[in-house]
Each structure stands twice: as C-alpha cells, then as structure tokens.
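For this depiction, one protein chain was excluded, whereas all remaining protein chains were kept in their positions.
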Amino acid sequence: MKFAILVNEGPYTHEASDTAYQFAKAVLAKGHEIFRIFFYHDGVNNATRLTTPPQDDRNIVSRWSKLAEEHKIDLVVCVAAAQRRGIVDEGEMKRNGKDATNLAPGFRISGLGQLIEAGIQCDRLVVFGD
Amino acid sequence: MSVKKFMFVNRKAPYGTIYAWEALEVVLIAAAFEQDVSLAFLDDGVFQLKKGHNTKGIDTKAFEKTWGALEDYDITKLYVAAESLAERGLTADDLAVPVEVLSRSEIGKLMEEQDVILSF
Partner (left out) sequence: MLHIVNKSPYERPALDSVLATMSGGAILLIEDGVYAAVKGGAQEAKIKAAMERFKVYALAADLEARGMADRVIEGVTVVDYGGFVDLVVEHKPCQSWL
C-alpha cells in the first residue's frame, strides 16, 4: 500500500515528529511504500541541519535524513511555512536575499501542491500533529 | 488526474495559533487541484467563521475576506456542527459566510465517505 505522512509539529517540543518517524519505519518494515513525507506548520523545523541536541538524546533531524537516504523517501518541506520560520535552501537564499542556508540533507523545499498530490496518489495519508 | 474527496476538519480557534490560517492555505491549493473539497467546523473551529473579526490590534491578517473568496474557488461545502455553535452561544447568523448547519452525527457520516481527511 502507498502511504503519505504529514508532520505538523517541530521536533522536541511535541511528540508528533517522533511518532511520525516510528510510524514511517513500521510502514517500511511491513513492506509498504512511503510516497512522501510532508512537513507543514512548525513541522518545517524538522529540516534544519543546525540542530544540535545533547549527545545522549536522539537527533530527530539527522534521523529523517538517514531514513530518506536509506529508503529513498521524498521529504518535502512546505515553502510558505519554511519562509515564515527561516528554513532556507540554496534557491530560497538567493531568491530572498538571505546570507545562509540550513536545509538538512534529504529534504527539499516545495509547494503545498506536493501535499495535495500525495493525498491524490496515495492509498492513505496519516497526519501527525498537536 | 483523479478526483478524490478531501475533507478539512477545523477544530481550533483562530489567531491563538496559526493552524486555522495555514489550513486555509491548503484548502485553496486542494481546490486548485480540482479535488472534491469540503470543510467541517467542529468544536472551537466554529469560532473561525464568526463575522466581524477586527485584527488590527493584534497586527494579524483577518480570516473574513478569505472565507468570501472560497466561492470563487468553487468551494461551497462548508459544514458546521449545530451542537458546537449552540454550546458557544452562536447561531448561523453570526457567521461570515453561508454554511450548512448539520448535527455532529451527520458530519460524522460525511467523514466516513472521504478519501482523505486533513486536520491541523
């Protein structure tokens, strides 16, 4: 079965991105496909590579990057939500005249259409948030 | 592209958090994809529709104009839970746009018919 996942909360404050991650791993372990994971609202903060949790804590951001690399999963960050919250890739940096980027590996910034497309293409869309 | 039934379930009040506003941004995109879009307002979500919002004092964009624009996107299915309105001392006359007031259980039946339910 083809799954899409929506993550509406940032890392560490809410359990949502932890639950979404464990769910995503279980989806793959069951032999299903993840078409896309979409990050919206504060969920875009899952994509900043500048995060530095204490060494004895999980690194939520690099955990997503690793999942994307190992399983070729499309991690998409909403552009409008990202701009509001300062999640920046090369293209956004140039377009908006910023002096840095912070998008973690495996993520890409794109439009909300990617969320609707995932809803259309997938058998199930599961929402994690507050 | 195939057409799916997308329902947006709004259960949160406006302004205190950004959820309602960013939900509306998704609704407009779903309409642009020519999907079968409906909106359900339950619990504090009904406060989003209250007319007469004046957000000058909190320096935030107001909702009211966007509700009016929904019709331009062919979004006409706005369902509001009668119980949630009554609990909050509101009637359909207090709302900024025409809606269909349904019982919670009628809205529940509509939920069961959906392909995708998005909540924020």
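Points to keep in mind about this one:
A and B are the chain letters, set down in written order, and residue numbers restart from 1 in every chain.
Everything below uses one rule, namely that a residue touches a chain if its C-beta (ideal position, glycine included) is under 8 Å from a C-beta of that chain, and two chains touch if they have at least 3 such contacts.
What you see is a predicted model, and the numbers here were worked out from it, not measured in a lab.
Put simply, the missing chain touches A, B once the whole complex is considered.
Considering A:Asn8, A:Ser65 or A:Gln114, the position touching the chain not shown turns out to be A:Asn8 (whole complex). Touch with the hidden chain on the side of subunit B covers residues 9, 11-12, 19, 42-43, 81, 83, 104-105, 107-109, 111-112, 114-117, 119-120. Against the chain not shown here, subunit A presents residues 1, 3, 8, 15-16, 19, 22-23, 25-27, 29-30, 32, 123-124, 126-130.
Note that only the chains that are shown with their structure count from here on.
Chain centres here are Cα means. That of subunit A falls 26 Å from that of subunit B. Within the complex, the subunit B residues that touch subunit A are 1-2, 4, 6, 18-19, 22, 25-26, 29-30, 32-33, 35, 115-120.
For subunit A in complex with subunit B, the residues that touch the partner chain are 6, 8, 40-41, 80-81, 111-113, 115-117, 119-120, 125, 127, 129.
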